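Note that this complex is displayed minus one protein chain, with the remaining chains in position.
Our next item is chain A:
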Amino acid sequence: MTVDSAAGAPTAPAPHSEGDLVPEDFPSVQPPGGHPDYVQLLTPEGRRVEHPGYSVDLSHDEYRSLYRDMVLTRRFDAEGTALARQGELALWASLAGQEAAQIGSGRALRADDHVFPTYREHGVAWCRGMDPLSLFGLFRGVTHGGWDPKERNFHLYTLVIGAQTLHATGYAMGVAKDGADSAVVAYFGDGATSQGDVAEAFNFASVYNAPVVFFCQNNHYAISESIEHQTRVPLFQRASGYGFPGVRVDGNDVLACLAVTKAALEHARSGGGPVLVEAVTYRMGPHTTTDDPTRYRTSAEEDEWRRKDPIDRYRTWLLDAGLADQAFCDEVDAEAEELARRVRVGVRQMPDPEPTAMFDHVHAEGHALVEEQRAGFVEYHAGFADATPATAAGSGEGR
């Protein structure tokens, strides 16, 4: 992909003239020859195909590590589902089926790029070097997040659908103001595209030419609601209405996801403004472990998507191309088991927070009422410790 290098540091773009609303330099329009519906570099059967707009050129080690990333992510994610079923987690939002979208896009990022995830981006977190265990605290109910977003440039999981797309856009506006050449990625689902916040994020990003990539994993469902409940228009086409490029990619093809995201990031970083990537994928399991997908979808549909599995097709290609052998795959499986064990033990040993932790960090600079209530709370519970009845004035209730 060529990027208009004259664009330089991101500034507000010149007013558009008729006809150039979508930058010409971004291969967003599906070119002839590729998959008719989306960018694809690896077929479901594991056959490599070429695409005139996008290519990948990785070392053998890098090709192998994409496989490792996907297998390990799938494994600790499956452990999350198992732990939820065992009552160790309140719930778990599984990414099963979406490994290629997350690892492909996650591996396209540079260390100085920033990620604003929703709550299902365990694979992206893995790519950022997050310890998978740190993702489990929220689902176990010991924290609402807990990690420092600045450590890995991986921001907090966001449960309010779509809210983070505005944060990502604002962050990207700041990056542009600073003249830095980092890029920002906002992750969200197909359902989220219905939220006003997401529409507003698209518009702000466009108006301020912010270096943000909107990475939508269209996994076909928002809990029970199929994509038809959210839109009549292919999602990637939304971008053109806001004046930036949109591209649709086979979200179960890790190579295509990597190539498309890399191009989008470079476009954003070099002053081209936002890009919308729609990764077409499928949520194989329930929405979360509290959901029952048999109420709204058929096993035939699930089977059809199982045949497009991102890991199977990639393994087939790796083995066929001689980039890996069975011994390597076995090694990765063993490593995955070890990771799952570490997660299982780690989650079970995760301590409950100190009760007074709920009074911490409510305000950056403290707050008299919170401190008064903390003191009352401590005094009240100390009363239980020596089994003497709480004193009349002691508990701080309601003050």
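Definition applied: contacts are C-beta pairs under 8 Å (C-beta built on N, C-alpha and C of every residue); 3 or more make two chains touch, one makes a residue touch a chain; residues count from 1.
Rule of thumb we're sticking to: contacts and distances are computed from a predicted model.
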item	value
Chain not present in the shown complex, as UniProt names it (candidates "Damage-inducible protein", "Pyruvate dehydrogenase E1 component beta subunit", "Fumarate hydratase" or "Multiple sugar transport system permease protein")	"Pyruvate dehydrogenase E1 component beta subunit"
Candidate in contact with the missing chain, chosen from A:T43, A:S65 or A:S194	A:S194
Option from A:L138, A:L235, A:A279 or A:I311 whose C-beta touches the chain left out	A:L138
Identified contact with the non-displayed chain, of A:V233, A:A334 or A:L369	A:L369
Chain A residues that touch the omitted chain in the full complex	90-91, 137-144, 159-161, 191-192, 194-197, 222-225, 229-231, 290-292, 295-296, 352-353, 355, 357-359, 362, 367, 369-370, 373, 377, 380, 384, 389-390, 392-393, 395, 397-399
